[in-house]
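Missing here is one protein chain; the remaining ones are kept as they sit in the complex.
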Amino acid sequence: MKKLRIGLADTTFARADMAAFAIDEIERKFPKMKIEFVRRTVPGIKDLPVECKLLYVRDKCDIVMAFGMVGKEQVDKTCGHEASLGIQWAKLMLGKHIIEVFVHEDEGKDEADLLSIFEDRSRKHAINAVLIATNQSELTKMAGKGLRQGRQSVGRIGV
Amino acid sequence: MKKLRIGLADTTFARADMAAFAIDEIERKFPKMKIEFVRRTVPGIKDLPVECKLLYVRDKCDIVMAFGMVGKEQVDKTCGHEASLGIQWAKLMLGKHIIEVFVHEDEGKDEADLLSIFEDRSRKHAINAVLIATNQSELTKMAGKGLRQGRQSVGRIGV
Amino acid sequence: MKKLRIGLADTTFARADMAAFAIDEIERKFPKMKIEFVRRTVPGIKDLPVECKLLYVRDKCDIVMAFGMVGKEQVDKTCGHEASLGIQWAKLMLGKHIIEVFVHEDEGKDEADLLSIFEDRSRKHAINAVLIATNQSELTKMAGKGLRQGRQSVGRIGV
Amino acid sequence: MKKLRIGLADTTFARADMAAFAIDEIERKFPKMKIEFVRRTVPGIKDLPVECKLLYVRDKCDIVMAFGMVGKEQVDKTCGHEASLGIQWAKLMLGKHIIEVFVHEDEGKDEADLLSIFEDRSRKHAINAVLIATNQSELTKMAGKGLRQGRQSVGRIGV
Partner (left out) sequence: MKKLRIGLADTTFARADMAAFAIDEIERKFPKMKIEFVRRTVPGIKDLPVECKLLYVRDKCDIVMAFGMVGKEQVDKTCGHEASLGIQWAKLMLGKHIIEVFVHEDEGKDEADLLSIFEDRSRKHAINAVLIATNQSELTKMAGKGLRQGRQSVGRIGV
């Protein structure tokens, strides 16, 4: 069986090692799958879109994840928006998914809470990345069910 | 007669099964049409644009619908905007329509009202999707008439 | 003489038949010109950009107008912005003008005022569309003169 | 010596003849240069990006300037933003500079002040346009020096 090549783009700006959570989760949940990780680090979130493109075009990854932290200031939020638009263009140019795992520094009540968001979101989206690359119909079983990454899921309305 | 191939992209984030409403509506309103549905689920709304592109390019759909829910927080609204811009690019790259069916979580007065918006908007846009793919001149009969999806139509001014 | 083929894209969402004003104005002001109108209706303003592209690429129009109404809510204004960005991309991809005739539902003091804006803007931009397609140098005579569509023109400063 | 072909795109919406200031300035400052002006007028600022593209692609200009006025209302500011994004795409598609000369109607204290901004910005950017097309290294002598167009320059910090 062909190895699944997973690209991980992350930043020096973020305040947690999100890619490490993702790698750990994938190794636990898919122990029999042959997986190769390609990791590339850039300074900040606005450097992620083109790095994700390179992970597909140059490194021939099968699926790519982009890990970033959006800072607390308004200027940081604008950067996050620009990075997300860049990721949209990258996806559409390539015709490929990029699993965007962004955490906002002001999402957490305190540092411990923020760290738990980093971990939960990175782990859950790592599963999403593998499913999209290998078995997307699994996701349809959860369609419209109010799933959340980073926090507990909220469920379907009226159920 | 050739089958009409309808692509449905939806998310695990949404809190209702919008695609199911659309399928039900199309089967009721166009019982004699040969239709095939291709459904693909992604995690969130920002994953919809490229999935829609794939439904055209890979799955050779004739028309594609994108179902998503925009959460209540400001960060969710920004995501919704990014997803909508992605859908704009996807449409223009492809030269194809994508019927965007987005519901904002804060549109409803309560959960029952929100659910009725999910259902009404999904059903009405399902009809729009089929008309655009098969008989767009039907829509011109309703041009400028203040139609609404999700709520009651408001009508033409001064009529 | 070759017929001028004018594409008109409009929506079922708008609360006035803007395209009808434009057609009437063009027929009055250019009675001797051979003109063919191609009209296509879509649900909302975000469906206009790709429809305009199709009017050029599929229907071989010489000039295309996009008629839309932007609703009163913040979410509508965001939709209007997304549609306008889509129209920018469409124009640049094609290297063709698209005359965007958008009316904001909250521009009018009341319904009668709003209707007069719909009519005035549609009529004046219809003239602009024909001039751009046939005789753009006419517009240079009015450069920097503070012309307005929808309301009275404001004129050049200090004149 | 080959003529320098300068494209000037302007609007009927603006309340001053900005292109005339630019032409006058270029003729004064570069009296020995062989220059040909190609001027095209469009209704509003959102029509400028594709007109600039046409000035390069159809009219074979060497450098292109876009003159526009952004109105006072919020909707005008959104239009200005959309036009500026369109100009960004046009530049990147073409790999060519477009000198954007936009004045905001609310920049001036009064009409006389506003007119002086129209004139100063148009004249200074006209020089920038010629330098970029013919002798860009002249601009490097002024790098980081706090130059302003429309108002007096503010200078380098701490100098």
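Here the chain labels run A, B, C and D in written order, and each chain numbers its own residues starting at 1.
Heads up, the rule we're going with is that a contact is a pair of C-beta atoms (placed from the backbone, for glycine too) under 8 Å apart; a residue touches a chain by one contact, two chains touch by 3 or more.
None of the values given here were measured: they were computed from a predicted structure.
Participant: Just checking the interface: what residues of chain A touch the absent partner chain?
Facilitator: Missing-chain contacts on chain A: residues 10-20, 39-43, 46-47, 49-51, 53-54, 57-58, 75, 78-79, 82-83, 85-86, 89-90, 93, 111-112, 114-115, 118.
Participant: Footprint of the hidden chain on chain D, which residues?
Facilitator: 77, 80-81, 84-85, 87-89, 91-92, 95-97, 99-100, 104, 125, 128, 132, 136, 139-140, 142-149, 154-158
By our rule, only the chains that are shown with their structure count from here on.
Participant: Where the contacts of chain A and chain D overlap, which chains show up?
Facilitator: none
Participant: Using only the C-alpha atoms, find the rotation that maps chain B onto chain C and quote its angle between 0 and 180 degrees, to the nearest 5.
Facilitator: So the copies are related by a turn of 70 degrees.
Participant: Could you classify the chain C-chain D contact as same or different, where same means more than half of all interface residue numbers appear on both copies?
Facilitator: different
Participant: Can you give the whole-Å distance between the Cα centres of chain A and chain B?
Facilitator: Each chain reduced to its C-alpha mean, chain A and chain B end up 26 Å apart.
Participant: If you average the Cα atoms of chain B and of chain D to get two centres, how far apart are those centres in Å?
Facilitator: Going by mean C-alpha positions, chain B sits 41 Å from chain D.
Participant: Among the residues of chain D, which ones contact at least 2 other chains?
Facilitator: None at all.
Participant: Between the chains shown, work out who touches whom and classify the graph as line, ring, star, complete or other.
Facilitator: Topology of touching chains reads as a line.
Participant: Going by the touch definition at the top, which pairs of chains touch each other?
Facilitator: So the chains that touch one another pair up as A-B, B-C, C-D.
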